[in-house]
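With one protein chain withheld, the remaining protein chains of the complex are depicted in position.
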């Protein structure tokens, strides 16, 4: 089931970093949704490499083609085939790594799993695999917005290394605000510090990690399945499936464990025609089901494993070697992770919404 | 898919807190594994209420019956039916909550989802639902140990409120050590502080949260599916499906985002007949696949929502009310969460191991 | 996935013929459906052994207990646990077969698959496994009828050996009519001949096969998923999963291959407020999707493999032996297959209907 995600709104991805194409099949998208490549391309463009001095210089336009599933600009209800050609292939880039597994990378574990290794570029563990997700997520988001007016999904870089963005109000947070700087932190002062830190790390041939926060507003109450497919469980699954992620927390998360029940409980209050809560330590979910408040979660992303600095390690025969990666890589993947997080959130939410449709007739 | 978990080693659970029984069907367990109720009961007993002054006084023996799937003490390869009767039913306990949804509990969201509410005891969101998981997890663990000699899965309470257990060595950590105190923290000094804090909260009619850490040793490299079913993604899914959890991190987790790539990378080194790593910031997984080092993760569990302290909230009509919960509840669920975490870990690992079996012939 | 069936309306069964219990978990049944054991028992009673001189003398009341998922006589939307105790266990009955695999039975293939064998009674391949299906199907049917007024699912024995029932009108066909004779053929003259044939075969220690026809009326158009999960594909899957079935055909089936397109096409005609067809060679499905006409299909069921007559065969060491089965068995399972066919049809249709709900809002 490795390459398929979702129960009713399902995406199956394909593609290695240096093959002919990457892409996805989206199955289960409702019919009669207006959809063309122009709805998908913007998020792919936000994800693509080479978009700023903070990212890998590998240059790909990442132009998507819809192969099936639409006619006259509307979905048919049938599978939507999506394809993005790989243009800037340089299979020779990673030659040395054929025998020296990169520390904290997937080289060694893929070898253990499959008994082989894509000769270059990391194969399926490459960030290019996420293109199919981002394209599919853009479709999921389009459907969600057509179904729930006012829905928004916005992620941003909330920390880089030890530089923390102050808490942001959900109200007023937009992608435009997030994209005001290339680091995708909506607080201008913090963004400037983050950019400086990333440039320093890049010049030092090192890399930085951080966190991405995502806020989903305008969701109805009732989404998420009890027990194994709680909304937060599916979100955690989705987020930890993104390369380089090491943690997930929703609402108060780890910090919330420092509060007592009497401090942490979100009291109910009437909000217009629905019940709401005065605080949102729950992060918009209770018992695994959305309660109508914003769904807020945060993801930890480790510093990129591929660095230019010399590393002492061993080759596959256990012989000591010094490794200096030469390929093109990002010093900090956080800014490019933002649309990927949004895409995975949209896929989880669209799937949960479709699963709830038949209950709320 | 709400009540089913796993692809090849699959568990489906049933049961509300106050119905006739709770239980599970385990499908996909290999044949010819020695298995009787005696293999399952110990973890259920570690999970059961009423086992110490730190837990709910609701008293249930939680004795499990195997209904099918074994003969002469061995598994047949067919579905294993598991049932635990509910004995101490007191449907009247939660009467008031029928009209006043408990803050940060599932009452409101279940109502939004299903248009109804189990009249008492929280229905499916109750901790009793986890009985089926723990029983199934005990079977998964038994199979894992029969397949991989030396494998161990041990969880413990690593913090309660702000009381933190110092880092534990994976080596030498056992369930016996964990169970030395009722709080299930293996460091005796920390355990004493945690017990005092929980007793204080209990007497104050309040509740505490904390973290559970789980260490899985003796796994082979190669477990986990790339892309959507990465080992950490399935673990995150499993852990966030446990009631009251708010966060998951693997290896260095959120703290690791403060390190640079050159500090965070786990250098390879020869360890006996396999490659290992000098550090384990990766938490035993790289690219979503186990690398043979211990799999280490941590879960945030919020303070219990049901508390005896008066809470200002509103009823379903939006009218202000003061709620004082009267039912039997735990002031801190952390100690009882330990076997649940181990069970979910075992289910994920057994499923991943079976998915890898056909590749490594 | 062996013991789970369905995508949204899902049943997972458990139980061997001679264990403590057999049963099922039904997950995905919508909430607020009126449901008690009295809704389920009638079909179980139609399926149970010992109901007439035509069936096995093994006597089981097969009384079902709902373990979870309902409260105050209504479904909660949570998994419905169902259990039926095995009462009349005689594990010694089949002793000889431990070393002599019964011809055309599952003894040998289970041994090849699992490396073991349930010591008696056929284990999971026993007809008792179908109890969980029948119970689950009764719930599916109850929901379908609450959702689609006028829906009916009626199966009957359409042939026994070479004795064929004349074509029956869908209109007016009821379970009462079917149950008028113990052989469950609604044509009285044919029924009498079938009964005589079965009694003759029983006395000769032999067995007979035949066909069951099932007619589903009152379905809306639009059910069934294109491509792999066509309605007829799911029905065929469901029916061929019933023990002893060897064939499935829908609408004109195999006989329809003798017609030309110009003879076989079902012309459209206005029927009230919908389009209907003048003929129904299609059997109610076109392109895998229901068209609003009755869904009509037929299943071939082989003569029971377990017979009292002496059979020349070999034991597991290849040594020639003469086998005379001594256990309790049916000379013809057709009458008891009728509620099983209806149950599997209801499960397929309820699942298809739920999958369509979100599309037709």
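As written, the chains take the letters A, B and C, and residue 1 is the first residue of each chain.
Note that in this section a contact is a pair of C-beta atoms (placed from the backbone, for glycine too) under 8 Å apart; a residue touches a chain by one contact, two chains touch by 3 or more.
Note that the coordinates shown come from a computational prediction; the quantities given were computed from them, not determined experimentally.
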Residue among C:49, C:186, C:210 or C:294 touching the omitted chain: C:210
Sole contact to the chain not displayed, among C:49, C:77, C:186 or C:303: C:303
Interface with the undisplayed chain - residues on subunit A: 1-4, 10, 12-16, 19-23, 25, 27-28, 31-32, 65-69, 71-72, 74, 76-81, 83, 113-116, 118-119, 123-124
For subunit C, residues in touch with the removed chain: 1-5, 7, 13, 101, 103-106, 108-110, 112-115, 124-125, 129, 159, 161-162, 201, 206-211, 220-222, 224-230, 232-241, 243, 245-254, 256-270, 275, 277, 281-283, 285-292, 300-307, 309, 311-314, 316, 318, 356, 359
Where the missing chain touches subunit B, by residue: 7-8, 30-31, 77-78, 226, 354-355, 357-359, 361
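Just so we're on the same page, only the chains that are shown with their structure count from here on.
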Homomeric contact subunit A-subunit C: same or different residue positions, threshold half: same
Distance between the centres, which are taken as Cα means, of subunit C and subunit B, whole angstrom: 39
Separation of subunit A from subunit B, taking each centre as the mean of its C-alpha atoms, in whole Å: 26
Subunit A and subunit C, separation of their C-alpha mean positions in angstrom: 46
Touching two or more other chains - residues of subunit A: 7, 226, 359
